[in-house]
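Here it is, the structure in full.
All protein chains of the complex are present and in place, except for one that has been dropped.
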Amino acid sequence: MSTKALSRLVDSDDAARQERLRQLRRGARSFAQNRLSLVGLAMVLVLVFAALLAPYIAPYPADAGAGVHFDRASQPPSVDHPMGTDTTGRDIFSRVLFGARLSLMMGAVVLSIAISVGVTLGLVAGYLGGTANAVIMRTTDIFLAVPPTLLAMAVVAATGASLLNVMIAIAFSWWSWYARLVQGEVLSIKEAEFVESSRALGSNWTRTAFREILPNVLSPITVKATLDMGFVILVGAGLSFLGLGAQPPTPTWGAMIAQGRNYVTTFWWIAVFPGLAISFAVLGFNFIGDGLRDVLDVEVN
Amino acid sequence: MSYVDYLVRRALQAVPVVFGLSILIFLISRVVPGDPVRLALGPQATQEQVTRLRREMGLNQPLPEQYLDWLVGVLQGDWGMSLRTNNNVFSDIVGRLPATLELTLVTLFFAVLLAIPFGVVAGTNKDRWQDHLSRIVALFGVSMPRFWVAIVLQMIFVVTLGLLPLSGRLSDGVAPPPAVTHLYLVDSLLAGQFGTFVDAAKHLVLPAFALGLATLAQVMRLIRSDMIDETKKDYVLAAQAYGLPSNLIEYKYMLRNAFTSSLTVIGLALGFLLGNAFLVEIVFAWPGMARYGVQAILYQDFNAIVGVTIVIGIVFVTTNFAVDLLYGYLDPRVRLED
Amino acid sequence: SSSGGGSGGTDDGNPGGNESSTDSNGGGGGSGSGSNDFHFIAGQVFGTLDPAEQVDYTQGLAAQNLYDELITVDAESLQPTEHLAESWDTENEGKTWVFTLRDDVTFSNGDSLTADDVVYSMKRMLSLEAGYSSFWLSYLDPEDVSARDERTVEFTFSQAYGPALATFVQFYIVNSAVVEENASGDDWGRGYLQSNSAGSGAYVLDNWEQGNSIEASAYEDYWKGWNENSFDTFRSTVITEQSTIVNTMQQGDGDMTDQYMGVQAYEQMDSFSNVRVPEVPQLQLFHFPMNTQKAPTDDINVRKAIAYAFDYDSAVNDIIGGGAQATGPVPQEMAGHNDDLTPVSQDLEKAQQFLDQAEYSVDEINEIGLEHVVVAGTELQRQMGLLNQSCLNELGIELTINPQQWASITDKATSAESTSHLTNIFHTAKMPSPDSHTYLMYHPSSFGSYISQSWYSTDELTSVLEEARTTTDLEGRLDKYREAQSLIVEGMPSVFIGNPPYRIGINQNVEGWKYRGVMSFDWDVHSMTRKGDGRA
Amino acid sequence: MGDPLLEVRNLHVHFDTHDGVAEVINGIDFTLNRGETAALVGETGCGKSVTVKAILGLLPSARIPAGEIVYKGENVLDLSDAQRHARRGTDMSMIMQDPMTSLNPVLTVGEQMLDVLKWQGRSRLSFTSWMRDKLDRGTNDAHRERAIEMLGDVEISAPERVFESYPVELSGGMRQRVLIAIALLSEPDLLVADEPGTALDVTTEAKVLDLLDDLVEERDTSVLYITHDLGIAREVSDYINVMYAGEVVEQAPTGELFANPQHPYTRGLLSSIPSLSTGIGSGIEGHLPDYTDPPTACRFADRCPHAEPECREFYPYPRTTGTDHTVACHLFDGPPAHARHAEGDAVDVDIGEPPWYDRADGRHQSNAVLGGESQS
């Protein structure tokens, strides 16, 4: 009996693997159908590689840290310095590569905080309704009513400028969007019959909320998260622009633009390349987000 | 629930939001390190001066009391003094709000006005070149930092081409129109000063573009996807089957629904624009509230921080309320359904 | 070529080349309205118009042009010289100062300026306890200010007060009648003067949009009289973004900028045909005060190691872009500077030696975490931090750069514990006396301000500084200050870096500008004229 | 045979999808005579809506690789977009399936009716004519009268009120009537009714169908009726085309079809319908084939209880088995119904006789015993 059961398990494992493969292929195919999302994926992969391999591919890795070379300050792009050097003689290309790390990390950290807080609150509010909903959603409204940059600025001003504080500050305001999104989704999904089925089977509310409803709000969350990756990088850049970001010499793109913006007419490369890097990242994530939206839509149908 | 009830309820819901917001911002402003009194008095101030001002400002009381005092004051129009400008925050803000409002409203207006035809064309031509083009343009719009766009625009249109003015709301020597709404575009028209109107409009072009590009892109994308959803609606198919003109179907039958669902985002966008206006205001030396707000934060001028944020919050809450009103106007289901 | 171009040029240095004026839309500028308009571009928002509250350069700008100061600064000698007061005297062993006023001065409403106005203005100053009132607060009782007659005022200090004359350059006279009339309660007209002017200055306020612009027009009966090419109106607009300022100057839309942008901005403006950038030595010190009451910079050897590790050449030439290297706290051009001191120069070996003698090992220092605060947002500040970071790196010391808002810096400065190990500080003379660069920095009574972030003093130094203040004889006083400078440098409380040159952008068609040593005094619009027709 | 109004000949419709080309409609033929009502019957997804959308020209994303749609003697597929547009509404109109979603929720009923009266047939609306209309109240009143009259015709008791109402204010039955009224406004010669009333309650549905019946009778309109319910088809139509997976598998006059159903699919369907007298069969095993990879020969073979290996090899071209009765199945003998199969591009295969064939009287067993029979 048990061997038979076991063999059956193995059997169905095989079937499972096959089915999973099939689904993966299906998803990949519909994702690939969308050219732009492939482009986006490629762009983000480039970023990820740049971030991971920065110490190895950057021609002047030391320039990402403390290092000033006034002897080669403000040089235009050349073979030695593909993106030129900044006013303290640091290689912009190297700094842009290292900047990718920070930007990706920042996006990831902010979003993981914002999503875990926002999703939980939105789920609880939407599912439980009543007073819990009212309290959570009014709080969310409050946070929504403050522009993220302004709130983040206030928090950074309160806690001091550092990359970590900036990340926490942005997350501090960002969660509300997820709470709102999730709550809205939950309200509509909650009416679906499978939610009632779950209750009819005797499961408690946490199981219903987290096991049944949560998976169904993941796709809009994923889409939003990819799009937000870009926005978080932009907000971070905006804060750095005001001098509220990471501390020098940390090479964040926003700080690099902020630094270079005074030289657009003379040493244009100082601001332009980090600017392009931001656009590149945001664009990549947006392409993926758009593609994902299509894929996830397809999957449900 | 009747439409009026619905609106009254929405209006009532806004009240705790504004209060909550004030508490939140008040708390943040008070935990900001840095002694506002010393900041106000300057480095040469004596200890007695500091203690006295502290007492005057009520800073030696417990936080809840400070908040209550402040709240009572706010309701009476006394928003406290700005430490940086030594002025009543209320009058500081009132003086600067019109400039910011003019900028954001013009931005929003044009962003939406342009987003509509682009969104419609993209949505009704899904997966054709029009769609791809607008999508890519939109994504570029979303992906560029606003301040960066602002600076680049200045380089191109002012420095290189010399087409548009560089900064401010009016050119040198152009007097502001007689103040009625404090919005120069409106006031100049009211006063019949067409030259001033053109000048003010010219000054708005670049900041509005830099500020609104992302919003334009966002709204356009939204309308596009809503239009795509609309193409699948039965009533659209039905309208086609009845032989109605295609542009009538697009703009009357589809857009109205698509636009309704974009409304919420447009409402949020105004708050967003207000919140981001400073990035552009700084670059274009726009004498607005957003710039004031940023400086308030940088100088830890906390009455001003609270004031600005409350104003933005109120604008945000009011626009959302206005959106609800509009929603009810555009979509009878809101008005008529239970 | 980084500092070459403009280095020789003073105010009159740039010849010719100003006829290439008409820009395509240049006509839209000030000349469009037909009047001769002076447009100043301020890089920072101005607060109050009240001369009793003014402390920063934009406020000083307003005061300079709307009011008159009792004593002013001579552009050549940078010493106090007559203005509203045509002569003065000391009595009572230097405790009493007696000033005789000119008799041809009228306020903008036509009232003539009398001794009562001066007395009122000082009492107002002392009561409001704002702005530069601290110059006098500890030494002057309001009761001891009085008018001897319509043209004579006397101030009796509680002790001999050497720098008194210099302090009166920051003393602006208000129209007592107007102010009293508009005073509410005992506010001394503070609310009124926030946004109105009641002075005898060359210009009268027309319009003021706080945070954005000041507009004023010439007072016809100004006692100094007017020149045909004088400016009819004067405006100041706030533009905070550096590139926008530079572009505005290039477009011929501005007459003058402030001095607080990055070096490159001035280099860039200098390259425009319609803008000149004079460069003069100024009474300013740039240094990193080191907190002498906090480990590890409480150890003089650590301080010396830091000072010797620093790359002064790069700092002065590449970052500041010129000027002299500082030898001590007092700027070189200031009367009373100790010329016997020699500047420190980078010497890593010496630095290492000091470090070896120090109580703290490199590891201990890194454990504690050496912090260098810079003012957030500006390029020069950032680069200084980076340079110091990379120099200390050579010694194995890891320096943390901490950009802070100015507000936080002044706040941190209020206690020794919170003051950072090193801080970037520009210290500009507020009056023409070495007192501001010695007493205000190192006398224990001055501690707690951003100026005195070394928290450094010795008994000897303290008594020398006190003696200096009470010495009435100018040369004797200056000698005391020289002695103090030697004492200070011995303790190495700062990395003294340089006396940055003074640079501003000026439209080619503006003439008559002169550097005057004290903040904002060079923006006295009355002293300038327009050459040619409109801006270049 | 009467006077054909609409003839669909060998129509193919393909869609490009993620999974490849979906050959949804695979060569269908049917005719609708003037004044007649023909039904298109089949299960969900068998291509009924696609067929009628193709007829109306409402399939922007589809490809029509072959076929003719002859309406009043001309092949509409040859017409320009504008010409087709001009025919929509005026020549042929459509009643949509779902009354709840087929009216624009944000416009009043009146507004939607007026638009039809005013703008029908124009391919684009110029700004000037739109403005002129805004200024000209006179014709509006005339249109309004006409619309209200039409609402009265569909037995709406307070037509003025309904005219001013938004769809949300109306019940399902009312909305369905409004839809009928709009479709009839332009008095089309051909009315396509895509499952009208399925979303309604039985009692309401019955009433709506009666009403529609009367109205088309009065106006002598030809109706192409789409439904998945053979019971309803039986009530409303003169002629029935049974579709399966994009093909017409059987067509016959209504009476004949119920008396003598031939195709195994038709019979399976009939037996699945719960009957008051004979109970309920056990249905048809399986489901529709994947259109991107359909069986090459008989599309029903995988579900057919009588399938033989040949059925999976040879295309079962439609053949005539009686007067006006064609069936596409190898179980039946008969001359090809369409000329294109006469040439031999479809092979005549004999897989025997239908198992329900009653030798004794040479006829198929009647429908009466069908239910019980298929249960065995």
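Residue numbering begins at 1 within each chain, and the chains themselves are lettered A, B, C and D in the order written.
Note that a contact is a pair of C-beta atoms (placed from the backbone, for glycine too) under 8 Å apart; a residue touches a chain by one contact, two chains touch by 3 or more.
Note that in this section contacts and distances are computed from a predicted model.
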item	value
Absent chain [UniProt protein name; select from "tRNA-archaeosine synthase", "Oxidoreductase FAD/NAD", "ABC transporter ATP-binding protein" or "Dihydroorotate dehydrogenase"]	"ABC transporter ATP-binding protein"
Hidden-chain contact residue, picked from the options B:8, B:175 or B:322	B:8
Selected residue (touches chain absent from view) among A:185, A:212, A:228 or A:290	A:212
Contact residue for the chain not shown (choose from D:101, D:123 or D:272)	D:272
Touching residues (missing chain, whole complex) on chain D	43-44, 171-173, 201-207, 210, 228-232, 234-235, 258, 268-285, 287-288, 367-368, 375
Missing-partner contacts on chain A, residue numbers	2, 5-6, 8-9, 12, 15-16, 18-20, 23, 192-194, 196-204, 207, 212, 215-216, 218, 299-301
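Going forward, only the chains that are shown with their structure count from here on.
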item	value
Between B-D and B-C, the pair joined by more C-beta contacts	B-C
Chain A-chain C separation of Cα centroids, rounded to whole Å	46
Whole-Å gap separating chain A and chain B, where each centre is the average of the chain's CA atoms	25
Per-residue overlap in chain C, given as positions that touch at least 2 other chains	241, 243, 247, 376, 405, 408
Residue numbers of chain B (touch at least two other chains)	33, 151, 159, 298, 300
Chain-chain contacts as defined at top	A-B, A-C, A-D, B-C, B-D
Residue ranges of chain A touching chain B (in the complex, touch as defined)	36, 138-139, 141-151, 153-155, 157-158, 160, 230, 234, 237-238, 241-242, 254, 257, 261, 264-265, 271, 275, 278-283, 286-287, 290
Interface residues, chain B side, partner chain D - complex	233-235, 237-248, 252-253, 256-257, 260, 330-333, 336-337
Complex interface listing, chain D residues touching chain B	53, 56, 58, 85-90, 93-94, 96-98, 101-107, 115-116, 119-125, 166, 168-169, 179, 182-183, 186, 192
